[in-house]
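Left out: one protein chain. Kept in place: all the others.
All chains are identified by letter, namely A, B and C, in their written order; residue positions are counted from 1 within each chain.
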Amino acid sequence: MLGIIVFHGSTRKDSNTAYLTYRAVPKSEATHIHLRDYQVHPIVDERHSEQGFKPIDDDHKILIDQLLAHDTVVFSTPIYWYGMAGPLKQFIDRWSQIMRDPDYQHFREEMKKKKVYAIIVGGDSPEIKGLPLIQQFQYICQFFGMTFAGYLIGKASKPGEMKNHEEALAKAAFLLKRE
Amino acid sequence: MLGIIVFHGSTRKDSNTAYLTYRAVPKSEATHIHLRDYQVHPIVDERHSEQGFKPIDDDHKILIDQLLAHDTVVFSTPIYWYGMAGPLKQFIDRWSQIMRDPDYQHFREEMKKKKVYAIIVGGDSPEIKGLPLIQQFQYICQFFGMTFAGYLIGKASKPGEMKNHEEALAKAAFLLKRE
Amino acid sequence: MLGIIVFHGSTRKDSNTAYLTYRAVPKSEATHIHLRDYQVHPIVDERHSEQGFKPIDDDHKILIDQLLAHDTVVFSTPIYWYGMAGPLKQFIDRWSQIMRDPDYQHFREEMKKKKVYAIIVGGDSPEIKGLPLIQQFQYICQFFGMTFAGYLIGKASKPGEMKNHEEALAKAAFLLKRE
Partner (left out) sequence: MLGIIVFHGSTRKDSNTAYLTYRAVPKSEATHIHLRDYQVHPIVDERHSEQGFKPIDDDHKILIDQLLAHDTVVFSTPIYWYGMAGPLKQFIDRWSQIMRDPDYQHFREEMKKKKVYAIIVGGDSPEIKGLPLIQQFQYICQFFGMTFAGYLIGKASKPGEMKNHEEALAKAAFLLKRE
């Protein structure tokens, strides 16, 4: 086990979300994956079609292998329309396919051992309007029996704004060093 | 104004979600859009880049024009990992781009007049674990000042299962005829 | 086991909440307890005081015995300030004391077997603003491992108003006859 992996959902480089996330999990202390750098096709629900899911030629399994190789998982995402960003949701949606892949029969059992954190950043009252997203992460964790060990909600809209948010940055320092 | 438009988020044909949705909004009574039949690229957040959003060559504006042409909007989606399905989220995410498009300066003002319903269907305790998604729709409506006039939560996993769900089907009949 | 018990939290006789509740659970089909007719003192948290909880001379244990004697429990309450009504909350709060009462060592184990329903009625967008209360019931059920089998949200403000709410009344008929 390699320790911490961070999945960054932001579509923008040097985003506020990334800034806050690096304060919570410095570059040197984790494997950082920027999902926008990988190709992941959206799920097509073929759970019930005769042949099952068709194999898809993209980077999803590379990401899954990375996920499985770490024991602590941080999901970092800007809040888009009160939900997670597309690249992160697309990555997660495809887990439904992985769970039916003969090569990943251990997926569910392995996931159960993970410790999960979420970092979300939004501009419109994220501490309130981001709560459904936090609950969504909680249900995802519950599905696998993963431990949802903590979350961090940051507020920012304009580029660079996060730098001045002392409170969020102070909280970031605590996220993974929980009591 | 053309009355009711339904945006179907399911990636599967003849899904349980579609079955329930047609019971709430019969084919003949609304414009039904199956988002899987349209190409919509995921948003890339360029709100803050110098040139703004790059024009994107896909079907998004066709969908937006349809949306604007109706006064009642029904979002129908299976619950994927406790959130909405990709095609629907992708459609909504791109509204951020529309709001900065000079051709759609009336978008926000027009949206304010809409009456919105949501129909969501899931297999894992959707009446509880679907509530964050309902709250997400509520915040989306609140953003524009749209009226969130009602929602319907159905439970189903296997194909065809919805047909037997008397309760959900009975509720469906009431959805748009609210007191 | 005596079947269904309903705990009514309304402080008003012939309330809209009661009307809806009787449509979901007719008088003849359940034990109906109107909490306003019983004296229940508020909890004083003495879990950590040396002598533990002091015995309290009120009707709480009568209610607990009734609760334990049934296998299906319906909590019915008007929504007061987006939470449950006082008499119901007071009844539930005192469970913390029961759980430390040597006479009720079986309480937790017995509760686990219950099937729970909630009926809530409010005037201010209850289908949205009542959801935190539904989630609260869910967490209460989860604490004991009880099955939260369903809920019903009614909208009404003025006395007698519920009578005209066809939709809520139709849903009521389904509440305990779930698929």
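The definition used in the following text is that a contact is a pair of C-beta atoms (placed from the backbone, for glycine too) under 8 Å apart; a residue touches a chain by one contact, two chains touch by 3 or more.
On a predicted model such as this, the values are computed, not experimentally measured, just so you know.
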Omitted chain's touching partners, listed by label: A, C
Identified contact with the non-displayed chain, of C:80, C:104 or C:174: C:80
Selected from A:28, A:51 or A:164 as touching the chain missing from the view: A:164
Where the unshown chain meets subunit A, residue by residue: 127-128, 131, 134-135, 138, 148, 150-151, 155, 164-168, 170-171, 174, 177-179
Where the missing chain touches subunit C, by residue: 10-12, 15, 42-46, 48, 78, 80-87, 89-90, 92-93, 95-96, 124, 129, 131-133, 135-136, 139-140, 143, 158-159
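To be clear about the criterion, only the chains that are shown with their structure count from here on.
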Overall pattern in which the protein chains touch one another (line/ring/star/complete/other): line
Rigid-body rotation angle, subunit C and subunit B, from Cα fit (steps of 5°): 180
Cα-centroid distance, subunit B relative to subunit C, in whole angstrom: 34
Mean-CA-position distance for subunit B and subunit A (Å): 24
Shared interface positions of subunit A, touching two or more other chains: none
